[in-house]
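Yeah, one chain of the complex is gone here, protein chain that is, but the others are all in their spots.
Each chain gets a letter, A, B and C, in the order it is written, and its residues are counted from 1.
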């Protein structure tokens, strides 16, 4: 019988994300960003973290602003609908962050190399760019067959991948749907996986569709029940993107003092998941919920 | 409006598989083998084909025995439950086939390199083996970062991938489920894709579950309605593996004369898909059909 | 007829897309440009979105990001970023759009470090997929605000490669294809001299003079013999843009 890995968020983060961890998260890009788990990193005042992800869309900026981060390995850090993020910008300009500048393609290949168990992946992107100057994981090489100049992207093997998904069983088997971004390779590349899920379901809900599994249970360290754990990012099948929250964050994080206020209200004061849902409020949750449903056609895995 | 790509099998093979083509097929390994399409290659007496696939499970042997093949790029060619295949064995022993010996991993990486648009992929397998002596697509190299010895696997970009799947719309958008083997990368690596499907369905049946799409329509050249087009291999959701047919093939293909008889009965005499179904017979089809159904849990792609 | 400058720019962007092309779609104005093209001259265009979406129909509702749920609804394909990047790296993407903070005379873009990486004046968000589009699409279109501080002789940091230091550079560094085809700015439309790969003004927006554009460019800007006037958006195009951006979030005044 497999092990029950269901844990409260605080215990999952406490047990599996020590200080100095390298964390892959925000992997689907604009969707399925694990904000609840990210905020728990802040509450537990983690130190010297390395954050790995393609774009992050404000979550990285929040963890950076809380002083938890030493290194960023990412292609883009900002607020997708408003542009720059202030904590990130300030800390890089002050030399307080180690940057490894990726493109979405080079980061995808770095994680795929980790997932495949090889030390690098070849690519044809970024040649002639200055990414090579601010990313030690990039080197030019010649193809062993054609001799063509290629970009060699060094493998990234995160200590832990933190992913927010739609549904999981208590053994860590989980379904995700929608645009998946770098989620698949990042999970396979990571030593540990923490899954936060909108719903915890009976095992057969997952095992009746094994092709939809994004994290097979035997690779997962912890499963957390986190309804609205992706808010304000969109979660296919559950809720739409809360654009206003991203605009508000921009306006409320311009100075360190502003950010401190934002953090106190949205993170520090959250003692139980319920507290966060109360802050968002029933009205906004209703506005964001799925109004037009579109249900997949079933398939048969019988014999 | 996208183009209607629905064609009869004979026209799809005639238009998109000229002599001298390189064909990736049998990509899911034991399941979803496009026997109907493979037999059409034989009926059209294609010449000097290159067959690319991991194991093939008798289909390659049949196309080889019909004299259509010059080159094999594969990890294993035989009959999974009985062992060696006689046409393949005979032709290699007579020096009548060009062999490129892969492992399942090196072939997967060769097609992934094609899918990713790079000239090679690195791997850690096969080092010290003699695959390097009978496969010009393999070279040893040193990792640009660690200096470790690696296997460089040259990209394979087939002219056409021929895949048998469960359901497709007339535009080429298709769902596959079950073990997928090398199907995904092989389709993306190929210049053209021919889909044969158990069912042709309304477009919304596919588009209500875009994560299950294995061939996006804009990459597909032809879609063929081929019920039982994977028989005797198993097709998840449709029918089980016809073990007896694989045993019969072994016993009926030991000599060129035996194979000629087998070919006349099972291939040459098939003038319409109906003819094949009649040969299999209602009784066997009933025995092979799904007795215990297991239906996937729906998901919501609404907004 | 009244229209905003962003509406003019989006319309110009839409006209860069031909029917049947595969387009790597970005954010903001480029996204609107693709939606407009898809609704007018390029009804059979296929949109590829780097987060793992391919769609050949319009989303049923206006979207602000590529990941808004209406953009996933009835998509042709939902997959991994690596799958989308594979299409791009194979050369199957005909066109793409990139916005930039700083561009130089050879179309190199900087969206990372104003002042350079070692003496950072302003840290910008970075590449995202822009470097990949600029490296691997058959061609890309740049959309930018036209200011002297943004149009510099040489960018402080190359996030997204253009033509480097001129003709032959892309091949020399190993890029397989592509390069910037068009630069659509707040003042006009620029192309690249086939011989030198240097940026050249080919059209000015209504009411803008070539001299004004030159005055807002940080190097002696070459101008076509007879620069055209950028065509205005039609009523039909404006009506569609209002559907795609009802609040005028991107195309308002």
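Here, a contact is a pair of C-beta atoms (placed from the backbone, for glycine too) under 8 Å apart; a residue touches a chain by one contact, two chains touch by 3 or more.
Please read all numbers here as calculations on a predicted model, not as lab measurements.
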Contact set of the excluded chain (shown chains only): A, B
Full-complex contact with the absent chain, from A:37, A:118 or A:180: A:118
Contact residue for the chain not shown (choose from B:44, B:71 or B:129): B:129
Residue touching the undisplayed chain, where the options are B:71, B:179 or B:252: B:179
Given A:188, A:222 or A:288, the one touching the chain that is not displayed: A:188
Subunit A residues touching the omitted chain (full complex): 1-2, 115-118, 173, 188, 204, 207-208, 210-211, 213, 216-218, 301-303
Missing-chain contacts mapped onto subunit B: 28-31, 54-55, 74-78, 80-81, 83-85, 88-89, 92-93, 95, 101-105, 108-109, 112, 123-131, 133-134, 140, 148-150, 177-185, 233-234, 236, 240-241, 243, 290, 292, 294
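Quick note on the criterion: only the chains that are shown with their structure count from here on.
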Distance-to-centre winner among chains (Cα means, whole assembly as reference): A
Centre-to-centre distance between subunit C and subunit B (centres being mean Cα positions), rounded to whole Å: 40
For subunit A paired with subunit C, centre-to-centre distance based on mean C-alpha positions, whole Å: 28
For subunit A paired with subunit B, centre-to-centre distance based on mean C-alpha positions, whole Å: 36
Junction residues of subunit A - those touching two or more other chains: 123-124, 148, 150, 177-178, 180, 236, 240, 290, 292, 294
Residues within subunit C bordering two or more other chains: 60, 68-69, 72-74, 78-79, 82, 85, 88-89, 136
